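Before anything else, here's the structure in question.
All protein chains but one are shown in place.
After this line comes chain A, so read on.
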Amino acid sequence: MNTKTDSDGKKYLFSRSLDTIFLAVNNVFKFIGLFFKEAFTAPFEWKETINQCFNVGFKSLPLVSLTGFIIGIVFTKQSRPSLSTFGASSWLPSLISIAIIRALAPLVTALIAAGKVGSNIGAELGSMKVTEQIDAMEVSATNPFKYLVVTRVIATTFMMPVLVLYSGLVGMLGSFMNIHQNEQTSFSAFIKNAFSTISFLDINSSIFKAVCYGFTIGVAGCYQGYYAENGTQGVGKAANTAVVVAMFLIFIEEMIIVQFVNSIR
């Protein structure tokens, strides 16, 4: 292909900015390729992976519990009037469970994790990069990619489904408390009604979504952090970009997966 030359004498293919985007995408795919290569070659960093799972999973529990619970209550309260107009408030549990399990729990948990975990990873690796700690690992004969990146991406990928299921349960619990208070529905009746409309496909697709979102958050955070530049300023930028990119990709993935799941339903 012909390359063009711009006023600075630098070569480009289409336009400068478009080239930069293609280059970035190319680098991200290389990064992901390297992740799979390193993730499946020994030695495995078990201890550090478990450590990171704890960081990602356990430390996000308070925030996920709180948001899950509130979403359950608020969504129930907001849906009640419109169902009541049709005299269908007994269907409240089914509606809530569809909304929470299919859509809200995966999406909201992922967005919260993108903000909390993604920025954390971006900032941590970014500051390790700019203060030469990653170089220091490299020269002490450790593979920093394996030790820092692989462990974190595995942790986010495996912990996200756990967090999503947990947040779904907490959301349902919040919803049950509100319904129990207003409609005096018993727990067993609530469960029966709630799960009558939820299929295995719903749960599986939510888990699948969560795995994708977790992987996205991990890769975005690690990529931004691992290649951070320009001192402390770069650390802030890495954390920020990690969150923005992860959230953007999560919405795109959500759209694609929903399309796909609905087509096989």
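Just so it is clear, a residue touches a chain if its C-beta (ideal position, glycine included) is under 8 Å from a C-beta of that chain, and two chains touch if they have at least 3 such contacts; residues count from 1.
Rule of thumb we're sticking to: contacts and distances are computed from a predicted model.
Novice: Given that one chain of this complex has been left out, which of "Sarcosine oxidase subunit delta family protein", "Hydrogenase maturation factor", "acetolactate synthase" or "ATP-binding cassette domain-containing protein" is its protein name according to UniProt?
Specialist: Going by UniProt, the chain not displayed is called "ATP-binding cassette domain-containing protein".
Novice: In the full complex, which of A:Q78, A:S140, A:Q184 or A:S263 touches the chain missing from this view?
Specialist: The single option touching the absent chain is A:S140.
Novice: Give the residue, chosen from A:A39, A:M128, A:I179 or A:I250, that touches the chain omitted from the document.
Specialist: Of the candidates A:A39, A:M128, A:I179 or A:I250, A:M128 is in touch with the missing chain.
Novice: On chain A, what residues meet the omitted chain?
Specialist: Counting only chain A, the missing chain is touched by 124, 127-128, 131-133, 135-143.
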